[in-house]
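Missing here: one protein chain of the complex. Every other protein chain is in place.
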Amino acid sequence: MNSLYRTMFFVPGNAPGKIAKAEIYGADCLIYDLEDAVSVNEKDAARDLVSSFLSMYRPDCRIGIRINGQDTPYYEEDVRAMVPLQPDFLRLPKSETAENIQQLDALITKVEQANNIPVGTVKIACSIETALGVYNAYQIAKASPRVFAIGLGAEDFRTDMRMARSEDAEEILFARNQISLCAHAAKVIPMDYVNSNFKDPEGFKKDVAFGKMLGFTCKSVIHPTQIGLVHEVYTPTDKEIEHAKKVVAVYEEAMANASGVIALDGKMIDMPIVTRAKDVLAYAKAAGKEI
Amino acid sequence: MEFSANAVRAGSDAKHDLMVQLELGGDAREVEIHSKVEKKFGEAIQEDVEQVLDEFEIRGVKIQIDDLGAWDFAIKARVRTAVKRALAQKGGKLA
Partner (left out) sequence: MVDEKYMEQIRKVPGWETKQAFSGAYNARPEGTRMAPRPVKFFRPGTDKVKSLDYILDAIGLKDGMTISFHHCLRNGDAVMLYVVDTIAKKGIKDLTLSASSLSKVQDCLLPYFESGVITAVDTSGARSKLGSFIQKGGLKKPAIFRTHGGRARAIETGELHIDASFIAAPACDRFGNLNGVEGKSACGSLGYAMPDAEYADHVIAVTDGLSDTPLDYVSIPQTQVDYVTTVDSIGDPAGIATGSIRVSKNPAELLISRYAAQVIAATPYFHDNMVFQFGSGGMAIATAGYIRQAMLEKNYTAAAGVGGVSGFHVQMLKEGLIKTFYDPQDFDLAAIDSLRTDIKHHEISASAYANPFSACPYVNMLDFTVLSATEIDVDFNVNVLTDSYGKLLGAPGGHPDAAAGAQMTLITMPLLRGRLPMLLDHVTTVVTPGESVDVLVTEYGIAVNPRRTDIAECLKGKGLPLTSIEALREKAVMLSGKASPLEVSDKICGVVEYRDGSIIDVIHEV
């Protein structure tokens, strides 16, 4: 199990077959979906199914639950039923304002307390799906210490913005940039939008690579074949790994010898570079590469 | 098994799922199980059903399971859902 969150794999919360098998594909995180994947008649059934599964089995990866939005009658019961299972986080759709997040925070706290769970255990991932949400992205990210990730819900965002969908997702470029920027500014994880294309691996990879270029370190996925592709894109090259090893070695030597300035090949190495190098090695390790 | 119009259902006929039909009432637990894996897992399915009925302290119920190779977690979940739906229908307390 790693904490890289390269992939968040959505698993329909009312499909026992999919729930049972989801872990085999090696996603860093599984998100059991009580929202869009579940019809209104089956919200109760999905809650029971996911609870039952997670109380009997715990896949060896990060676990998230996408609960229903605060404007639905299912929201509260979702939180009450899921928090006791201690998933790593709840994912809140339609996160628009800091108040949305603070409300959720307070509710989670209540449920944690009622169940003797240390307050703060369950984190929040914010799915931003409206113009207002994108505008407020930084406030949303800073709204609570529970928030560890924010991401773009492209479908609903396009609807809110009256946008037509284009093949290369040009229309959501600004929103993607904004989410990535605000996430990094708030020091939370930026989650890239769901690209439902799983029939064109090359096209999909291009999209993931573009997102990586924009600063995204996480991609929400909806089909098993997408997982490996995302990991490929996020896996550092051998060259990058070699360089990262050198940086870390130089840093550790400098620490050991308590020398002042750390330099590699004539260039100064400051902390962000060291952190980044350590990240690279963590990604390499997760991809099964020898380091 | 015969059910009245009041019976509730839970689950589906998808692979790895099961269909539960349930009607509260009577003094005894009548459980009917249909499953392709009956020979190997019939007993395990029965146990799952009994466990959930115990959870809700249900004494009188008619329940039919049409199983398509569901694992224990799904069997327990679907029976739980059916019981809760039946209790909600009755206006009874939800677990």
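Order as written gives the chain letters A and B; numbering starts at 1 within each chain.
By our rule, a residue touches a chain if its C-beta (ideal position, glycine included) is under 8 Å from a C-beta of that chain, and two chains touch if they have at least 3 such contacts.
What you see is a predicted model, and the numbers here were worked out from it, not measured in a lab.
In the full assembly, the chain not pictured is in contact with A, B, by the touch criterion defined above.
Counting the whole complex, the residues of chain B in touch with the unshown chain are 15-16, 36-37, 39-44, 47, 68-72.
Chain A residues in contact with the hidden partner, per the touch definition given at the top, are 20-21, 24-26, 57, 223-225, 287-290.
As a working rule, only the chains that are shown with their structure count from here on.
Chain B has its Cα centroid 36 Å from the Cα centroid of chain A. The touching residues of chain B, counted against chain A in their complex, run 10-11, 14-17, 70-74, 76-78, 80-81, 84-85.
Residues 15-17, 19-20, 44-45, 48-49, 51-53, 55-57 of chain A touch chain B in their complex.
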